[in-house]
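Have a look at the structure below, then the notes.
Missing here: one protein chain of the complex. Every other protein chain is in place.
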Amino acid sequence: MTHEPVRLAMVGGGGGAFIGAIHRAACVLDGRFRLVAGAFSSDPAHSRQFAGEIGLDPQRGYASASEMFAAEAARPDGARAVAVTTPNHLHREQIVAAADAGFAIFAEKPLTVTMADARSIAEAVASKAVPFVLAHAYAGYPMVAQAKQLVQSGILGEIRRVDAAYLQGWLTDPIEREGQKQAAWRTDPAKSGGGASGDIATHAHHMMEHVSGLQVARVSARLATLVAGRLNDDDVSLLAEMSNGAAATLTVSQVAVGRANGLTLNVYGDKAGLEWRQEEPDTLWLRPHNAPEQRWIAGADKAYLDADVRSLCRTPSGHPMGFIEAFGNLYRAFADQIDGHASGIYAPGIDEGMRGMAFLDAISLSSAQQGQWTKIE
Amino acid sequence: MTHEPVRLAMVGGGGGAFIGAIHRAACVLDGRFRLVAGAFSSDPAHSRQFAGEIGLDPQRGYASASEMFAAEAARPDGARAVAVTTPNHLHREQIVAAADAGFAIFAEKPLTVTMADARSIAEAVASKAVPFVLAHAYAGYPMVAQAKQLVQSGILGEIRRVDAAYLQGWLTDPIEREGQKQAAWRTDPAKSGGGASGDIATHAHHMMEHVSGLQVARVSARLATLVAGRLNDDDVSLLAEMSNGAAATLTVSQVAVGRANGLTLNVYGDKAGLEWRQEEPDTLWLRPHNAPEQRWIAGADKAYLDADVRSLCRTPSGHPMGFIEAFGNLYRAFADQIDGHASGIYAPGIDEGMRGMAFLDAISLSSAQQGQWTKIE
Amino acid sequence: MTHEPVRLAMVGGGGGAFIGAIHRAACVLDGRFRLVAGAFSSDPAHSRQFAGEIGLDPQRGYASASEMFAAEAARPDGARAVAVTTPNHLHREQIVAAADAGFAIFAEKPLTVTMADARSIAEAVASKAVPFVLAHAYAGYPMVAQAKQLVQSGILGEIRRVDAAYLQGWLTDPIEREGQKQAAWRTDPAKSGGGASGDIATHAHHMMEHVSGLQVARVSARLATLVAGRLNDDDVSLLAEMSNGAAATLTVSQVAVGRANGLTLNVYGDKAGLEWRQEEPDTLWLRPHNAPEQRWIAGADKAYLDADVRSLCRTPSGHPMGFIEAFGNLYRAFADQIDGHASGIYAPGIDEGMRGMAFLDAISLSSAQQGQWTKIE
Partner (left out) sequence: MTHEPVRLAMVGGGGGAFIGAIHRAACVLDGRFRLVAGAFSSDPAHSRQFAGEIGLDPQRGYASASEMFAAEAARPDGARAVAVTTPNHLHREQIVAAADAGFAIFAEKPLTVTMADARSIAEAVASKAVPFVLAHAYAGYPMVAQAKQLVQSGILGEIRRVDAAYLQGWLTDPIEREGQKQAAWRTDPAKSGGGASGDIATHAHHMMEHVSGLQVARVSARLATLVAGRLNDDDVSLLAEMSNGAAATLTVSQVAVGRANGLTLNVYGDKAGLEWRQEEPDTLWLRPHNAPEQRWIAGADKAYLDADVRSLCRTPSGHPMGFIEAFGNLYRAFADQIDGHASGIYAPGIDEGMRGMAFLDAISLSSAQQGQWTKIE
């Protein structure tokens, strides 16, 4: 059986965009996708030029998503899937158009800027029944899958406490005023819909729910802007309660000077606890009560890992796997969805996107009301 | 000049009490104290017997603090300082009596159980002008002193965020019902005045203020009892604001299964951040913006440390210093106070004790009012 | 300018071969290569089937390297580069054939099994002047490049000591007798030319020379077989002297139970030392004398890194880069060589391969002579 790669298009990701390059590397790791087209820039010449630079037919560098969907859908060798890697405020229009054109969709997070837009997206994706993956890439790490499996196995017992943090320091200075592109749109409320909250708190929120198997039910939050003059929040602290009554906390900052990308998750049960740290992703700590701590490590050769977890490992243990491989595991799940075979590989979808939007609404509301405890519907 | 050790008495600390043995080891590390007497038990025979077991004259094993203060004050070779190591609800009476008898006082934390009792203690200590040290022992670690010095030096810039955590797992099961003594009084509100809050949150609160040089100005707290049937809180989460407006969080638990004694402190400025973790106490992380992280290590030989910090180091770098030595540094400061020479060694005193009591009051009140933001007076 | 990917063929790497999948993922990370053909198996049907499974035209799955070189060379869209991923004893014939056919060559290490074979390879590559990269993949990590740069900068001063280790535990049991394929050929002297020595000691040797900028001049070695009945060495210890007289050690084992892939390198100068550990590859420790330790971290955003090092980083700091990305950096250098533009990206070549073979000869000889000090010519 020949395994023809899925032909993929990209919206955004031109020029120096960090995340576009990640998508391009991640999608080809398993030979399951081939990038064939892109709406890389609203300037037609730029888009064509960039297409050529990355080895595509320059004619398939388009100036808009809608133009691309129409043109590619009309080609026998046209793209049938799309990666949406634009700033948040553009997601709704592009995703809805992609769904209408029948494309399978891999979209950047958060889903979009407003709950109303999110509902439009959800309706479009549901009505067209297209595959949809949301890029909460940290869920693609093998040891995150193992963490979830350990919770499900019951080895932690009843969960009592969930603590997450996501600490970055790159916005310590107001670099958005110096023309740093990554910073500029993320700190512009119109484009991002939220600063640290939308950009990274949603990742942490997703991890809390994904690994624990619980929902964040209520929050008491404080969104802060710690750099004077910044337009968006850059720092978020919150207390929460999980759906089973467990206590929870989440601490998020993009001005935690000296921190790179410190996403960490601790889940404490009444029998054992676990800890995962994104910057050391191949390691998972399991700490049973009154017993030595256990350090589990990732690797295709590690028989003590769950079989599904091993299948997410591209290397034997001790050969580090990184962010791009985690991302690639979401693309593998995406390919499986497109191919229509149930793979057992988890990927976040519309439901997770809607949960994230509800979370953003709730923390904004709580923060505006002096931390009043607020339900996430 | 001969340096005669200060003659020390102890209240509490008999039998298997963990903290009594720590005091006895810590106070002699520098040869500045000699334990000569103790009110180790309310049973006269037990107290005498225990005195003998640890090498004291059995006749100086007393059945009460007041009896001991009277008897020792009357001896030419009597104790002139006292370590109060009893459960919290006994502190007020014993400390006031010690002050009245003119003893220098080294007292366990928290100061006591109620704010009214705390004021009585403060008045007694002030009116008698006796030396007083409160056993927030973590402040005795050399690298905590270095952390404070770095903040004062301005290298961190303006402080924006302070995150502390104190995570233990030893109360994961309801061991107080199985006769575990350490657990029994700490989980009894009448004796402790607060569970995880009084026992360990106060330590973390002290560290936040001591190192940052700021005060915790306001809190929004949740005290929880995560083990069914327990009488005291065993889990505390709070958002806070420092006196300069910096954001802060504190996460405390004694049911964080698998954690031993995880006190950690992060202070983020607008130029650099620092991190200290009690379980690796000889290490201090300094993280300047856009520069390699720096790992500072303790040691009498480390010329890059502040001179006062080096003086707190009893070993060259790489020869680990532990909890007992940190404790011993508070005793060194205590000896210096008794000897009447200004040493530059920090030790917490009445003011820190009062701050801790106000903190406990504020978090209890906030928690009772659904996390309402509450000032610490 | 359109940037057409280089068309790549592969020898070996069919079925479950670990390293073949690594090559396939690594070569496409930057869009610089497209795999178009492979001699995946000596069974024609298997090779065609496997080609199809990974998305190639099944007709371009060949049964031998020579057949493939002939067929591809004759196609206008034929492969012009080849990845040789077979067991060591097959390298000579395949590499010489590839060179003769004018293919650019990316070969697995060690270069081959005997010094005579190595010379044949060197001559063929030199006479045809084809690009050649040897897969000492660890040199592709950004922080290894940074380590080399720091040595060159002089910040370490004169190098006094070099310590390397490469510790694995996967051959703790005699799994080669249970049909484990990876183990079977590596423990067969006829196919590997050396066990732990050829498989991993050569990696460590390369790192010692590459980072220090010195050569390993003399060795006193002991090769051991610690699992009874095994045919090859599985454990290597050696003392060495670098070309400037610095002391050196290398410790290698594949029966270091519990170890995954513990390649570490320490270089000590008279002013500073550095440490790099493969299992935490984004971190580099620099330890100046009498100053805090420095932890340097990888990332495209880290301005304190050398510009060439940043260019090797595909992610911002804190987004871990792994083994496949390191491998991908060698492929990037390979593409640059093929494209004929000097990129400044290091890749090991024939010289490094010859050094490795001389090293293997010297340690075998020394070991056979009771550790007699032996020069590496």
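Quick notes on this structure:
Per-chain numbering from 1; labels A, B and C assigned in written order.
Keep in mind that, in the parts below, a contact is a pair of C-beta atoms (placed from the backbone, for glycine too) under 8 Å apart; a residue touches a chain by one contact, two chains touch by 3 or more.
Values in this document were obtained by computation on a predicted structure and should not be read as measured data.
Touch with the chain omitted from the figure is made, among B:Arg75, B:Arg177, B:His319 or B:Lys375, by B:His319. Interface note: of C:Phe103, C:Phe132, C:Tyr166 or C:Tyr268, the residue touching the hidden chain in the full complex is C:Tyr268. For the chain left out of this panel, the touching residue among B:Gly14, B:Gly38 or B:Gly262 is B:Gly262.
Across the interface with the omitted chain, subunit A contributes residues 286, 290-297, 302-304. Although one chain is not drawn, its touching partners on subunit B can still be listed: residues 1-5, 18, 21-22, 24-25, 28-32, 35, 52-55, 58, 168, 170, 259-262, 278-281, 297, 299-301, 314-325. Listed by residue number, the positions of subunit C touching the unshown chain are 160-161, 163, 169, 172-173, 220, 222, 224, 226, 235, 237-239, 247, 249, 251, 253, 255-259, 266, 268-273, 285, 287-289, 293, 370-373.
We adopt the following convention: only the chains that are shown with their structure count from here on.
Of all the chains shown, the one with its CA centroid nearest the global CA centroid is A. Inter-chain centre distance (subunit A to subunit C, centres taken as mean C-alpha positions): 33 Å. Centroids built from CA atoms put subunit B at 43 Å from subunit A. Mean C-alpha positions place subunit B and subunit C at a centre distance of 54 Å. The set of subunit C residues touching two or more other chains comprises 297.
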